[in-house]
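The other protein chains are all here in position, but one chain of the complex has been omitted.
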Amino acid sequence: MKLGPILVLVSAFLAMIVGPAFAEKTVIQYDCIPNYANWGAVTKAYQKKTGILVPPDMKGSSASMAALEAEGKSPKADCAYYSGAIGFQAASKGLHEPYKPKGWEKIPAALKDPNGTWWTVHTGHVAILVNTSALKGKPVPRSFADLLKPIYRGMIVYDDPRIHGTGFTFVSGINAILGGGQDLKAGFDYLRKLDGNILKYAKENSYNELLRGEVPIWVNADGNGLKAKYVDKAPVEIVIPAEGTVTMPLVMGLVKGAPHKEEAKKYLDWLLTDEAQHIMAESFFQPVIPVKLDASLQAKYPPKSAYAKAKVLPLDKLAAQADGIKKRWEKEIEGGR
Amino acid sequence: MAPLLLCVPLCVLLLVLLGWPLVHLLNQSLLMTDAPTARITLHNYLEIATVPRYRHALFWSLELSLAVAVGSTIICLAPAWLFTRYQFRGKRLMRGILILPMTFAGMIVGFLMIILLGRTGFIPQLLERLTGHPFLSGVGYQFPGLILAYLYFEIPRATLTLESALRKLDGRLEQAARSLGANRWQVLRMVVLPVIRPALISTFAVTFSVSLGSFGVLLVLSIKRFTLLPLEIFTQYIAPPTNQGIAAAMSLTLLAVAFGTGYGLRRVARRMEGTNA
Partner (left out) sequence: MAVTVALMAVILLPLFVVVLGSCVNASLLGLSTDLWSGSRHDIFDFSAFGYIFENYGDWALFSLELALGCVAICLLVAVPAGYALARHPFPGSGLVEELVLLPLSLPGITLSMGLLAAYGELRGPLLVLAGHLLYTIPFMLRVVMATLRSFDVARLETAAQSLGASLPQRLYLVILPNLRHAMMVGSLLVFAVSWGEFNVSFLLNRGRPQTFPAVLYDTYTNQSIQVSSAATTIFLAIVIPAVIAIQWLGGRESSDMEQGA
């Protein structure tokens, strides 16, 4: 009666689950958000080239590290993509296997680990992304100091540093930008003052909201802002703050005990080729390998002079302090009473 | 004996999917994350009570769920009454629409709330067009927005629970009371309320326990200086430095509260129903 169709459903379902798993070869990358840094296009190009699928994964840097830690000896991912300090932390926790992909020599020394437990694939910078229409006539802020002005009350958003790598880079980097010392006091004082103007500490990406003006001022990577401006054609201005900025290396590593190690290695090699780097550059994250970009693409980047004061933070120190910084932020800034 | 066998697949599934994971959680909650080989300790549970942040998370969760449960129970009396007492065209459509939010995840409701009542929400923009000033802009990020979002997805459950209980109410009792000269108010107080009390209680129980467990809305709205227990669980679990012991302890606490009140209230309701019938 009803049993027949049910059996058919069950077997069809099982077939659908089990089948594709064996049919397609995959490489799993944690933190592979299609619309961030153009991973969608990158992985699609790779699939076209080699037939290997790198499926999207929505985890942020911290979530990826937490997942790898939880998975212990049998990780489900082959590689992971993180914002600099988190990647460093993951590597120092022994979650990565040393590997030097092809093209290793071309990466600047400051942007990789000498043993190959992590390396940068592209960089971004902390910038102030402004939706000019949403400002409704108010002047565009040009510096971090500007952000403290009361006219921007309830307009500023930055990502929760406990969850997002970019937010963390901002929170930990602001101190260095403002010339603060080891105790991070300058940075935290600034953040405390900024809190008055904050709309919310976003727990997920606010790209959509920047585009439609829901979030007028977003402190995030310049690459995202440039994409909003040129690809999605939103009235967004990318401001590199007058005080300077922090270079945010975005790093990857080969996971220890990766399920598809050989395929993963080939994938990681490919990511450093001109082709892959160029696709990433189209999302306005700067390639780590000196790649020749078309003139039109190059012109869309802010001028080099804006980045004159960009600092590269020492990742090892940052990683060591990471947990402390997050806890301190939680207590002092986010402070649930 | 044979009928019992029919139950076996379900019980097996329950054990596998629910029982074993809960055991693991219990285990995690009794160990300190940084010293996993140490002895069993109640430290994590104590932390919930002592660390202000977690304590507040728990209390705020309880308060919010209480408010939402009371609110939705009362509000949904209207549609539930309507659906049981009256037949009219389009009734099915209306019921269908009211049930719809049950399939939305908390996060989705959060996004919808921002679209409607955020800084540049639909409603403020509409009001701006009409009156020149964007009223209600940004309300979505404050408590009214939070409560509205919770109500949004509790409405289906409250309506349905109330409806099924109201069905059991015998219309003839009301008619009898009316014919004896009682006015509407008296009918309500003396005939209807006592009978639907168990229904109100079980609806409250349902909406309370479901609200307690929801964190998607707050994840999206990210209200400053406010947190809820499920969100804390999420942060402790996902955001390093992770503390799985505390996350597990908080989860089980939440489970105990939600299940305890739900079960307890339902039993009370059933007993009341028993005496009423």
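Before moving on, here are some points about what is shown:
In order of appearance the chains are A and B, and numbering begins at 1 in each one.
Keep this in mind: a contact is a pair of C-beta atoms (placed from the backbone, for glycine too) under 8 Å apart; a residue touches a chain by one contact, two chains touch by 3 or more.
Note that this is a predicted model, so its numbers are computed, not measured.
Within the full complex, the chain left out of the display contacts the shown chains A, B. In the complete complex, the residue from B:Leu25, B:Ile147, B:Ala177 or B:Ile223 that touches the missing chain is B:Leu25. Remark: the omitted chain is touched by one listed residue; of B:Met113, B:Leu136, B:Val191 or B:Leu221 this is B:Met113.
Touch with the hidden chain on the side of chain B covers residues 2-7, 9-11, 13-14, 17-18, 20-25, 27-28, 75-76, 78-79, 82-83, 92-108, 111-113, 115-116, 120-122, 125-126, 129, 152, 155-157, 160-161, 163-164, 167, 206, 209-210, 212-216, 230, 233-234, 237, 244, 247-248, 251-252, 254-255, 258-259, 262-263.
Seen from chain A, the chain kept out of the figure touches residues 1-2, 6, 9-10, 12-14, 16-17, 21, 26, 28-30, 32-36, 40, 55-58, 70-71, 74, 76-77, 131, 133-134, 204-208, 211-213, 232-235.
Criterion: only the chains that are shown with their structure count from here on.
Averaged Cα coordinates give chain A a centre that lies 35 Å from the centre of chain B. Here chain B touches chain A in the complex through residues 52-53, 56-57, 114, 118-121, 138, 141, 219-227, 235, 237-242, 244, going by the rule given at the top. Listed in rising order, the residues of chain A touching chain B in the complex are 62-63, 65-66, 69-70, 86, 89, 134, 154-155, 160, 162-163, 195, 198-204, 209, 212-216, 322-323, 326-327, 330, 334-337.
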